[in-house]
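Okay, handing you the structure first.
The other protein chains are all here in position, but one chain of the complex has been omitted.
In order of appearance the chains are A and B, and numbering begins at 1 in each one.
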Amino acid sequence: MARLELKSVGKSFGAARPADGVSLTVEPGEIVVVFGPSGSGKTVLLRMIAGMFEPDEGEILVGGRSIVGAAPERRGIGMAFQNFALFPHMTARDNIASGLGARAAASDAAPRVEAISRLLKIEHVLGHAPRELSNGQKQRTALARALIGYPDVLLLDDPLRNVDAKLRYEMRLELPNLLRRGAAAVLYVTQDYREAMAIADRIAVLVDGRLEQVASAEQIYVTPASVAVARLFGDPSINLAEVTPFAEHGTLSAMVSGAKVRLGSADGHLPDCPCWLGVRPEDLVISVSASEDAIPAHILAVTPMHEKAVLLLRLSDGTEWLTALPPDAPHGAANDAVFVRFAPEAALLFDRATGLRIGLSHRRQAA
Amino acid sequence: MTMLQMLRTSGRVDRKARPRGQILPYVLSLPALLVCVAILVPFVTAAIYSLQRYRLNLPYLRGFIGLQNYIDFLSDPAFWNTFRISLTYTALTVVLELLLGLAIALLLRRPSRFHNAVSIALLLPLMTAPAIAALMWKLMTNPSFGILSYLVSLFGINDFKWASDPSTALFTVVLVDIWVYTPFIMILLLAGLRSLPRQPFEAAALDGVPASFVFFRITLPMLAPYIITASLFRLLDSIQQFDIIYAMTQGGPGDRLMVFQVQAYLEFFQYTNVGRSTALLMILWLITNILSNIFIKNWLRLRARAHHQA
């Protein structure tokens, strides 16, 4: 089994730069999800690894050997495509068997196709042509084709994009086990942060061709490396306010919409730099009682969702924030005046110039 | 485009880039390139011949005479006769085929089994070799037994000589051209009509807009790119028409049907004057280029406008 390594991989298409100094290592048996908004360069990255185009600079290594310049069929890579890319003139069985390539003897192919299709629960449609399959079956066929040859590296380009919500939910639960079977180094691309969090051992956040952060799902959620990463994870997305923190009696504080909120202890930190303050919606506490550190606001709208209620608030300076509350928690109604608090531990500070997170000493460390 | 440019293109590629991927397209298109070269060489040769005094029967007189062949044409009534007849033939065939083709396409517009069968039946003349089509019409217009001669005689016209009479020869070959090529225009316009968005027509029907307004203000403008494309194809084929006229009358009677390519053919094989023949063809080539440029510009403009409206 082999490790996949990207070393300062860069690629330009005219003025666009879909990959810019991307370095990443995927261990055998590990699932790394490349997550980013559309157009961030995820697909280009996968296609460079697969050999559909070559990087302008940098190295791509599989098991320590460079595969740059090698023909796609010699790279030991399996890939599942977003549009499935099944061969329309072959049955599902032949589609899957083609994944064994020229490597396998014909006698060997049949039992392996049976085995993998049982695992993916498509053994009853093996005789069908792709156009006779449902999207879910197409997707499983494509997956079986990619998995069957036990490739060193497995690339999945947003494989759940074109399947319905129920199937996507089921596959999110199934996929991690399936993908770990062959101990391949798995690189999985998605635009859906929930999918990323459900499947990944580690998430690589790609923004404008650069890796902003590579870490476990929890680390990324709790300690995002930058304001860009913080905004990409979480639904509703993180609340932001422009602040300039200041030190007072050994405490770092900031004025948010007229209220002085505490952000942690001031030791060793640079106050007075323009920052973004970020607070996750679920870390906000709503009450009707005023206090010095409570931000006055009123409720604009209440949106009940199945596992939480989302409130749209307008702070007294006009900033709009969201909170997410358990559905049974008491919350007000539209137009109610309320006060918003959050624990200092919940506060994230980002340098407004660079977008990078400024470490605060009290931060709870991710496990 | 040459080997030199190929080498330059491949030289620009990063050393590390997959070499096969860069060379492969060139290898694949090499045979097609060969065909191109095999066309371009005689084309360039023709251009050179057109600047020469070059008669196959008088090889010792051969030599460069600049534009003399072209200049001679300007004062040659035979050339102006050819020019006039070619343009008349082209204008008549294109306009009549366009009107008839559009009318048929409109009649067949609604897809139905019968309409589709008619449009398939109309494919047959188009798939007949034009030279053979000319022979078919020659048999039908034979003065002694031709069915068409018989039919006009029923109307009291007993002496209708079709292609052998200078006054009706043009009419006859235009008729054959219409028979062969109207289906081409019909097919393109039918495809165009059936691909038009339905909303403008449905809206017009709801508003009770008169049919003539719908036709001139909605159908025609939206169909314009297709009309232009079909006319361009027909225009360029028609001004170069050879098969029908040569098979029917070889340019006669007299020089009544002398069009560009027939005259060039006769200059070459009958008078063995290579210089004059190629010069005449170069003039024709120039005319086709000018025509196609005008049409392509119009096509792009109309297409942009049609898209804008849709």
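Operating definition for what follows: a residue touches a chain if its C-beta (ideal position, glycine included) is under 8 Å from a C-beta of that chain, and two chains touch if they have at least 3 such contacts.
In this text, contacts and distances are computed from a predicted model.
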{"item": "Listed names \"Tat (Twin-arginine translocation) pathway signal sequence\", \"Sugar ABC transporter permease\", \"Alpha-D-ribose 1-methylphosphonate 5-phosphate C-P lyase\" or \"Sulfate thiol esterase SoxB\", matching UniProt entry of the absent chain", "value": "\"Sugar ABC transporter permease\""}
{"item": "Contact residue for the chain not shown (choose from B:Y89, B:W162 or B:F184)", "value": "B:F184"}
{"item": "Among B:A205, B:L220 or B:I294, residue touching the chain not depicted", "value": "B:A205"}
{"item": "Contact with the hidden chain (one of A:F35, A:F81, A:W321 or A:F342)", "value": "A:F81"}
{"item": "Residues belonging to chain A that touch the chain removed from view", "value": "50-52, 71-73, 75, 77-79, 81, 83, 85-89, 98-103, 142, 145, 149"}
{"item": "Positions on chain B contacted by the hidden chain, ascending", "value": "1, 5-6, 9, 20-21, 24-26, 28-29, 31-33, 35-36, 38-43, 45-46, 49, 103-104, 107-108, 110, 118-125, 127-133, 135-140, 142, 144-145, 147, 150, 179, 182-184, 187-188, 191-192, 195, 198, 201-202, 205, 225-226, 229-230, 233, 236, 240, 242-243, 246-247, 260-261, 264-265, 268, 274, 277-278, 281-282, 284-285, 288, 292"}
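We take it that only the chains that are shown with their structure count from here on.
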{"item": "Cα-centroid distance, chain A relative to chain B, in whole angstrom", "value": "59"}
